[in-house]
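The structure appears right after this line, and notes come after that.
In this view, the complex is presented without one of its protein chains, the others remaining in place.
Right, chain A next:
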Amino acid sequence: MIRAEGLTKYYHVTERKSGRFATLRTFVAGRMQKVPAVQEMSFEIPKGGFVGYIGPNGAGKSTTIKMLTGILHPDEGRVEVGGMSPQNQRKEVARKIGVVFGQRTQLWWDLPTRDSFELLAAMYNVQAADYDKAMGVYAELLGLHEFLDTPVRKLSLGQRMRADLCAALLHDPDVLFLDEPTIGLDVTAKNRIRGFLRDLNEREQKTILLTTHDMDDIEQLCKQLIIINHGKKVYDGTLEELRATYPLPSVLEVEFHGDVQELLLPAGTQYDPERRVARLSFDKQVTSPMPLIDALGACGEVRDIQVLTPKIEDIIEGMYIASR
């Protein structure tokens, strides 16, 4: 559904002069420097794919999305969305895609929410029957009815995001590009949006690409992960594969109550006598935590046991550092 081949995009930055009259000299004699924002990016997303496109700020996520949606033209390489080039057939591609920028709304700020939907439907030539059908389904699923007549400027961030999602879907696009759709939302609002997106992907086979900094979005939604750092792809695969390729140990944490026989603690245990907490790392793939719990339990009266699984953050953090 989406294919990128060797996508490269440079930003032109004027080399800053320093010292006296720096601004003037930068203006007059500054040389333009080419700084790569995205380099040699290639990937393929099948129909019905759900891709998390992640990376630290400034890694080139937005630049990539802008190339996929036809806003920017790549300096090198090609993009195809639904078999068409977003650059050469921008308007045709626009009909096939829905775009949501989490930080910016596409709705008419001062108008009742419903009016924005009607205007967008007119813009995409959506037939009345199709419009009613889409509204019937999405307004219901997203719970928009309670605020359809409220001006957009009075909506909460969560409501606005739900409305924006609905707006992006009215023309029944095959592909959705979501740039940080859960940014700034509280847990309930995030969960609601995640539930909706998962449903959309599973039931309607919509291809979805989202960027996010929220690891829960990735764990709960994405079938495929593309990780980008400094404009380059550093990983492309499933979350499970990522976990398997870059194993991090789990940690067993036991809190004691009363005296602890420190000498009996298994080798490698870190013990904090003040909090009476023992921590022991182990590899889930190799060892079961049970014997370790038994061993620790023999050292004193146990108050609490926790097994901490490695966080996806930590894995990805490790990858960012490794790709530097």
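Please note the rule applied: a contact is a pair of C-beta atoms (placed from the backbone, for glycine too) under 8 Å apart; a residue touches a chain by one contact, two chains touch by 3 or more; residues count from 1.
Definition applied: contacts and distances are computed from a predicted model.
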{"item": "Among \"Helicase XPB/Ssl2 N-terminal domain-containing protein\", \"ABC-2 type transport system permease protein\", \"Amino acid/amide ABC transporter membrane protein 2 (HAAT family)\" or \"Regulator\", the UniProt name of the subunit that does not appear here", "value": "\"ABC-2 type transport system permease protein\""}
{"item": "Listed residues A:41, A:99, A:163 or A:178, member touching the removed chain", "value": "A:99"}
{"item": "Candidate in contact with the missing chain, chosen from A:66, A:206 or A:233", "value": "A:66"}
{"item": "Contact set of chain A toward the excluded chain (per top definition)", "value": "11-12, 63, 66, 69-73, 75, 87, 90-92, 94-95, 97, 99, 101, 104, 106, 108-111, 115, 118-119, 122-124, 151"}
